[in-house]
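A selection of the complex's chains, in situ.
Labels run A, B and C following the written order; every chain starts at residue 1.
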Amino acid sequence: MLPIDVAAHSSRWRRRHPCEKAALGLGLTVTAVCLPPWPGAVLVGAATLAVLLGPAGVAPRRLWRAFRIPLGFCVTGAVPLLFAVGGPDGPVAFAPDGPPEAVRLLLRTSAASLGVLLFAFTTPMSDLLPRLVKAGVPPAVVDVALVMYRISFLLLDAIGNIRQAQAARLGHTTRAAAWRSLAGLGATAFVRAFDRASRLQTGLAGRGYDGTLRVLVPRAPVSRTFLGGVAALLTGIVVLTLVLERFAL
Amino acid sequence: MHIAEGYLPPLHAAAWGVASAPFVVHGARALTREVRANPDSTLLLGASGAFTFVLSALKIPSVTGSCSHPTGTGLGAILFRPPVMAVLGTITLLFQALLLAHGGLTTLGANVFSMAVVGPWAGYGVYRLLRRFDVPLMVAVFFGAFTADLSTYCVTSVQLALAFPDPGSGVPGALAKFGGIFAVTQLPLAVSEGLLTVLVMRLLSRS
Amino acid sequence: MELVDAGYAYEDGPAVLSGVGLGLAEGRSTALLGRNGSGKTTLLRLLSGGLRPATGRLRLCGEPVTYDRAGLTRLRTTVQLVLQDPDDQLFAASVEQDVSFGPMNLGLDEDEVRARVDESLAAMDIVALRDRPTHLLSYGQRKRAAIAGAVAMRPRVLILDEPTAGLDPHGQERLLEVLGGLGAAGTTVVMATHDVDLALRWADDAAVLTPDGLRTGPARELLADRALLDAARLRMPWGTAVAELLRAHGLLGGGQEGPRTAEELAGWPPGGGVAGRVPAPPRTSSRG
């Protein structure tokens, strides 16, 4: 199963309205992207980390495991900034502005990723998807996303089992075997996905399925205090950044 | 290949969002029409999307020996056509950002443009073109998937180059840098994805 | 409800069922038995309106069922079918959302939907799972969530296909308990099962599919009929053989019911003396 999904469903902030968590997490992300990385991203990163590990109660190990992924991309993506090509110093040369720019990029990506992780670790898809209709997403698209979410987990489960079964029959020992296994996996996933859909259709018919998946949206009040706090935090970070940038640095 | 959260400057992030929007809106309209005309298609489209999502989570052995993930957009476009893939791809990217920490929300527009718009259209275009010239099905499938994967990576390189032009040679130089670095992994991967797609299609056409 | 002289054939296939009649008396529990391929699933789908009989008809409270929208809605609020694999019925991201699907489709207002969801979750003893995503539930929990989705339609007849398959003994007990609760509240429960021991233990009536058609009657009688069990390719339940043995030894009166489980047999006779006819078994062997 997917660790972020599991964590989101048992999050301490599960009962909070997704709007509150979106305002906080995505607000922090946007702030990180828009402010100058130094000192803006550092401040956002520190604040986000504090919220994540503090009130939101995300386990540090789980957070690190999830955070490694964007970090890996960012490090790879920052390497080209260290070099200049085709300049006066030859076809490939060290770029003097490269290291600080790479660091700035790392800071911005890290802070922005943490913001999204704050939202992802506290807001399960089940709370988010049905509410997207109110945000203007066409209901048919939301229905498809709901089915995608459900069937994806069934498929992931099946694929895990099939991989094990293939390994037991030495499906990963040689390159030819690995390709045979992989092709079997892809084809089985396809067949299974549509088998699942047709079985769901039979299963839902008795409850009046007509192409629309109407479900009860969980009740949660939007806390004005929380939103106020978010606004204060974001404003504080912006002001502090601008002040520090102008006067201290 | 996903651009991570926060990697693009705000203006670029917004611009790519604007560039993707018409395709996604068009796809969403096509999808809504489809569901209205045929109510059962909600479940079938959900299944298609789930398949795309799960396919992109598979690890495939690259020719160089390392492992990577296929984009799945070529197979998806051939099976489900590009407009629908724009929507399914966008939902997939949203799931990847929120469930796997792959990609991001501010970079969603850029990723949608490369993986859910250009990739499927280019792959599908090549596939149709080859089919029109009576190229065997599996060859067309291979080049369709290969092109979808490769064009996705090309667009991503352009997106990165535009965001971080080379101090000496500007955008073209940066393109060479990003393209060069990712070519090492992405070219073999595109071949792998083409092969995988052919194998999957063969199994599917047999059963 | 009642199925009269019904038949069905899938496209291009031979008749799966023909001339089948089945009446369900209100509040009684019925076990439907028959080997795979005997048309059990077809029968369940005929009863729940998923298939339309090719011949014969389905009646609800004496009136024939119509298969237009209004007729189907009436049927669906009366009869609910729970499939064997819970994943065939759970589509939503959380248990509450899934259970709410049926009531929402009935066009009820939100408070009423919420009340029905609460009621069904309570009946299935899964209130604590309300907000859990369906993919993180155990198999037994998914089974109960799927049944809750059907119960939320407040059916008068609940039909379950192999509800105990894949559950461990403890899970089976819990399921039988909640089904007992539904039965006590007046729901007619029909269960298709391969487990003859379970059928004998749980059901008032049995309906057995054989190649010659459907036989119905009290479970205790039908499951003691060896010719019928053979024709249906079913095993003999332990309970039947044990009751015969006990009767043969004067440990069980003619009209009395035998032990329903091995545990009951081990503690036989219950309470120590029924009408003075049942002597305590002499302990001649000391083993075990």
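Definition applied: contacts are C-beta pairs under 8 Å (C-beta built on N, C-alpha and C of every residue); 3 or more make two chains touch, one makes a residue touch a chain.
Because the structure is a prediction, the values reported are computed rather than measured.
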Composition of the entire complex, counting every copy that the file contains: A x1, B x1, C x2
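Assume only the chains that are shown with their structure count from here on.
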Shared chain contacts [chain A and chain B, defined touch]: none
Distance-maximising chain from chain A - centres being C-alpha averages: C
Chain whose averaged C-alpha position falls nearest the assembly-wide average: A
Chain pair with the most C-beta contacts: A-B
Rounded Å distance, chain A centre to chain B centre (Cα mean): 18
Approximate Å spacing (C-alpha centroids) for the pair chain A, chain C: 44
Gap in Å, rounded to a whole number, between the CA centres of chain C and chain B: 48
For chain A, residues that touch 2 or more chains besides their own: 5, 125, 146-147, 149-150, 154, 196, 200, 210, 213
Junction residues of chain C, two or more chains touched: 91
Chain A - residues contacting chain C, complex: 1, 5-6, 9, 14, 124-126, 129-130, 146-147, 149-150, 153-154, 157, 196, 199-200, 202-210, 213-216, 218
Sites on chain C touched by chain A in the complex: 48-50, 73, 76, 80-81, 83, 85, 87-94, 96-98, 100-102, 104-106, 110, 113-114, 117, 131-136, 149-150, 153
Contact set on chain B toward chain A in their complex: 2-10, 13, 28-29, 31-32, 35-36, 38-51, 53-55, 57-58, 60-61, 87-88, 91-92, 94-95, 97-102, 104-106, 160, 164, 166-169, 172-174, 176-178, 181, 195-196, 199-200, 202-204, 207
